[in-house]
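Below: one structure in structure tokens.
Left out: one protein chain. Kept in place: all the others.
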Amino acid sequence: MKTIVDEIAGMAHVGEIKYVPADFKPDVDVRWCAGCGGYAVLSPVQRIMPDFGIPKEKIVFVSGIGCSGRFPYYMETYGFHSIHGRALPIATGLKISRPDLSVWVVTGDGDNMSIGGNHFIHACRRNIDINILMFNNEVYSLTKGQYSPTSHKGQVTKSSPLGVLDEPFNPISLALGAGATFAARAHDKDRQILQSLLERAARHKGIAFLEIYTNCRIFNDGAFDLYTSKETGADNTVWLEDGKPLVFGKNKDKGIRMDGFTPKPVSLTDGKYGINDLVVHNEKDSTLAFILANMSYNPDLPRPMGIFQAISKPSYDELVDLQIRHEVETKGEGTMEELLAGSTFWDVK
Amino acid sequence: MKTIVDEIAGMAHVGEIKYVPADFKPDVDVRWCAGCGGYAVLSPVQRIMPDFGIPKEKIVFVSGIGCSGRFPYYMETYGFHSIHGRALPIATGLKISRPDLSVWVVTGDGDNMSIGGNHFIHACRRNIDINILMFNNEVYSLTKGQYSPTSHKGQVTKSSPLGVLDEPFNPISLALGAGATFAARAHDKDRQILQSLLERAARHKGIAFLEIYTNCRIFNDGAFDLYTSKETGADNTVWLEDGKPLVFGKNKDKGIRMDGFTPKPVSLTDGKYGINDLVVHNEKDSTLAFILANMSYNPDLPRPMGIFQAISKPSYDELVDLQIRHEVETKGEGTMEELLAGSTFWDVK
Amino acid sequence: MDKIVEARDEVTVRFAGDSGDGIQVAGTLFSDTSGIMGNEVNTFPDYPSEIRAPEGTLYGVSAFQIHFGSKNINTTGDFIDVLVAMNASSLKVNLGNLQQGGIIIANSEGFDAKNLSLAGYQDNPLLNGALKEYKLHQVDMAREIKTELAGQNIPPKILKKSKNLFALGMTYWIFDRPLEPTVKWINKKFKGQDDVILTNVKVLNAGWKYAAETPEFTKQYKIEKADLAPGRYRNITGNHAVALGLVAAARKARLPLFLGSYPITPATDILQDISGFKKYGVKHLQAEDEIAGMCSAIGAAYGGSLAATSTSGPGLSLKTEAIGLAIMIEVPVVIINVMRAGPSTGMPTKPEQSDLYHAMFGRHGDAPLPVLAASSATDCFAMTIEAARIAVKYMTPVILLTDGYIGQATEPWRIPDMKDLPDLQPSFVTNPEGFAPYMRNPETLARPWAIPGIQGLEHRVGGLEKEDVTGDVSQEPGNHQRMTELRRDKIERIALDIPQAVVEGEQNGDVLLLSWGSTYGAAKTAFDTLHRDGKNISFLNLKYLHPMPSNLESILNRFKKILIPEMNLGQLKMVIQAKYLVPVDGLHKVQGKPFKANEIENKLREML
Partner (left out) sequence: MDKIVEARDEVTVRFAGDSGDGIQVAGTLFSDTSGIMGNEVNTFPDYPSEIRAPEGTLYGVSAFQIHFGSKNINTTGDFIDVLVAMNASSLKVNLGNLQQGGIIIANSEGFDAKNLSLAGYQDNPLLNGALKEYKLHQVDMAREIKTELAGQNIPPKILKKSKNLFALGMTYWIFDRPLEPTVKWINKKFKGQDDVILTNVKVLNAGWKYAAETPEFTKQYKIEKADLAPGRYRNITGNHAVALGLVAAARKARLPLFLGSYPITPATDILQDISGFKKYGVKHLQAEDEIAGMCSAIGAAYGGSLAATSTSGPGLSLKTEAIGLAIMIEVPVVIINVMRAGPSTGMPTKPEQSDLYHAMFGRHGDAPLPVLAASSATDCFAMTIEAARIAVKYMTPVILLTDGYIGQATEPWRIPDMKDLPDLQPSFVTNPEGFAPYMRNPETLARPWAIPGIQGLEHRVGGLEKEDVTGDVSQEPGNHQRMTELRRDKIERIALDIPQAVVEGEQNGDVLLLSWGSTYGAAKTAFDTLHRDGKNISFLNLKYLHPMPSNLESILNRFKKILIPEMNLGQLKMVIQAKYLVPVDGLHKVQGKPFKANEIENKLREML
């Protein structure tokens, strides 16, 4: 049976689909604090939207609660500002029932890793075709500064005046451990790369998890300076590029070499090692992805940024449609009559 | 202030602490189906209990809902049969407030990985000193046979008559990705090893996650035969032993070799490779742990069993006590008077 | 020899035995046959809560009860006329409900030393005269089958498995039922295994023959056809009826169907049925938990599906916060709650009606929603469609309450013609002209359903309070008051769009018996009895618990006394008192068992 929704999903876009970033800016004033990292994510998202040639009405941004949760109000598409931690299951129901839509989830380190943790790992496991943008500012901002599951040990916040005792999550490791097919990390200071990663995430079929270090000016200012500042950034991060050796440092003079299974930083200038001794990144090698994710919180090593893993598997929503199509093709579309009658019935005259 | 609970926690055990396994068997009849894998876990647990010299009254078994959830009724200790998926947060509150107790959680693949998934990853992250025994039968048994997050793709169950579409969790990978310090896998057919792993888990300080393949005779019979049967087991599993090379096969004639980051099965008889070419297991190498966990669901490779990782970090409950002690030592125990008065007060005559 | 034939207008038969004895199959076949014979039928399966309890134990007893007749049948029968007991424990557990002088068919083989001790019998009740007030027939079924099938050596496994058919055959003789429907079923079930088919059919006949030829069986009972409306019939449980109702409702609304659920006893059937409906284009998600189940339904509803979630008590509790979101963003979601005995895990396999409070009031904030209740297995179909109708027309989540009793009980159901079902009117908008996400339909107060995919309707919704009409986030004090009242008024208006309450019996007088949900059956039966006795009594069954029918207040005020029997400690009683300020008498049974008609009847006699 053709449903009303089939008809709507099938509607042709009137006019040519040709957007400029401004088309994705609703005329509301953005209510993030001046200097919030959120702005640095919002604009590239608006900038890349036109590239996909997807009509606005086919795009939905779903968010949870947190400063990040306001994101949908700032996108001139369909938007759903849901409840704390539940953006993913809502987006999942939406995507399964409406595979024609491009579904994005914008969330925070608390929203996605604390209260929403279960939905996150299950979304990764199912490989549902949703793009997750996680604003990681390592704090609960909307509630004015408590620690989050990504806050570092010892961090002093309003709810940890004596220092956090918990080990933080490594979001990339968690995503990979849960089976995510695409996992990447970016930060709010390098628009260039952030934009390219947003593109890759958007084009990935299946779950695409993008962790974005997003500075909170008010409650955790400078949390990522070591990795993002002009002075220290280059020496403390290594950008992962598919097929390229892991080189880092201000003057690209350092690299990562594997010593057994242990990644070690080496100098490329002291003559001991050369480019060819370094690990070459491979987005399709899920073991390497684990190794790189795992090195994230090792203070002696630069923090990997970029795409840890990008492998393709059929997405859950695809499989649902496939299973239905297969059933209908093999058994024929079911009629209500046979469904209601069941296997044993009789007639009363 | 010394509390009533301090007094109780401080009570000396009357008489010598000398138990036999029978002391841990309450006189109730076990209500699992004949032939349920649960029995194969229950008896070794009862068998090892005496070894720790912990008085019965200091031991608590907490469970969720599921066939596995009945476990506490079968242990002559304190027991708490809680609600679906919540055994861990309950055990966490108990352990933080009562570090003097030995706290065990018995759960299932649905209880722990589906509804309880968030609590599971957070317990791993916090490294709270709890032993988790997860009965993995790759099905929801108590509710009579629906698929679970560990059911394999295509599995036909009452709620997946056309086959499961989800990718299953790899529980060990998930645990490691969440930061578990101890993660191991056993099955119900090898009592010997199961018992030794139970011992190791029990003695581990911090979170100890033990996944146990437990056959459900009624709703998923034989799910693990490939790994557990006399005929096929040895060729399809490799037991991880610290410091030992990964050898497997009925006649110990095969091994695992690393080709880059990719584990490959090799023959030890065709002259190409010898023992020294094989990966040597190291419980302390968390990168290796990831590699081995990741190889679990690769059909060309034997399934690793045993301890993937066992590293020591201070447990959350320890840190809580430490922080309190440090505060009291540096600032002195607080008096109610100063607490109630706060910083600004005045007197009315 | 010839035997007496006695006519009866209703009879209750109960098959009881070990989980392994095929009791549920025998019972289902008996009720199918009775349906096919044109009787009214009402059945209830009674499983042990353990998956596979040890053989012969008291807590391992499985039973299936069939109440059928030529007259209107609304319960599974207060007392048993014929008890088939395959072993000692099944006799012990069920004897209490056997009629004075009722018939016992005991499988003597199941009364050996082991079985007796497991049942806690000192000596054998079949031999020590303990059962002399009853008509006891003991048969060693295994032996009878062996002799009957002498020659062909039947493997003991088949032997054990076919005993239920022997017992069934005997009951067929007693109630003069045809064997064909069962033979048909056997042929279908064991298609390809001709020897198995042959054996089973032989065993079935053997049972019939045994009763026919054994002199102790002196009497046959004849139960005439009930006068049922002509049409095609089937037996159906409440849970199956809900699943079918969801699919039918989606068709009538021309919407795709989405179910987001997590398994839970006794609601799991619904999820399982739907998961098998792929060829009807139905989509579903077995979610990671109930919260995700509800949230995925919200997402699907936002996308334009007829969205539903099915659960029981503990799951409903978990959905609480998400239901509040659905109320706030005003999307339709059908929430089916199959009530079980609480609180907490309670008694999962036993029915109760104690989730009414939670359905009505269980949300933070002023967050009203419609609450409906189904009265019987077959009523579940109609009420599911009704819940969907209200949900899509008023853009609101709706809770439909059923329970573990009607959810698993079966009744013959007259299969409806899709043409005769109401058309559902989703309030979609497609025209951007003057669109605003919270501009309401003046009649229903529903906001428009503006789903993604429609060009020019791009907008944002969410859980924060929003401005009337525009839907923009707003904290303006007057707006919050207005929106809170609008959300309330929208639900209360539904009272104008539901059937008026109907009183059976006197339109005013001494006692009004008010039932809701599954208490309908027992209450109706009790009412019929007393009314036939000419008592001044009236009866009203309430299916709409919030809002309630607009004529209810005036009805309540016309009676001196009101009795509400409930499987809880007085939840509807409390709501009715709060709304209408009339005192209500309660009858509260919280035992994990439905009311017996005579329990209600006795209470009414006290009051009259």
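Think of it as A, B and C in the order they're written, each chain with its own count starting at 1.
The rule is simple: contacts are C-beta pairs under 8 Å (C-beta built on N, C-alpha and C of every residue); 3 or more make two chains touch, one makes a residue touch a chain.
Bear in mind that the values here come from a model prediction, so they are computed numbers and not experimental data.
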**Report entry** Residue touching the undisplayed chain, where the options are C:Gly120, C:Pro156, C:Gly365 or C:Pro499
**Finding:** C:Gly365
Query - Given B:Asp51, B:Glu76, B:Asp225 or B:Glu318, the one touching the chain that is not displayed - result: B:Glu76
Query - Contact footprint on chain C, counting only the chain that is left out - result: 49, 313-314, 316-318, 320-321, 324-325, 327-329, 339, 341-347, 349-350, 352, 354-355, 357-358, 360-367, 462-465, 475, 477-478, 480-481, 484-485, 487-488, 568-569, 571, 574-575, 577-579, 581-583, 589-593
Requested in this report: Tell me where the left-out chain touches chain B, residue by residue.
Outcome: 1, 3-6, 8-9, 11, 13-14, 55-60, 62, 65, 72-73, 76-83, 86, 89-98, 100-101, 118-119, 122, 320, 323-324, 327-328, 331-334, 336-337, 339-349
Query - Residue ranges of chain A at the interface with the undisplayed chain - result: 29, 31, 33-34, 65, 67, 83-85, 114-115, 117, 140-144, 146-147, 149, 158-162, 218
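Here is the rule we use: only the chains that are shown with their structure count from here on.
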Report summary line: Higher number of C-beta pairs in contact (B-C or A-C) found for A-C
Query raised in the report: For chain B and chain C, what's the span in angstrom between their mean Cα positions?
Result: 40
Report summary line: So, in whole Å, the Cα centroid of chain A is separated from that of chain C by 44
Query raised in the report: Out of chain B, which residues touch more than one other chain, so two or more?
Result: 114-115, 117, 149, 162
Report summary line: Contacts with two or more other chains occur in chain C at residues 278, 288-289
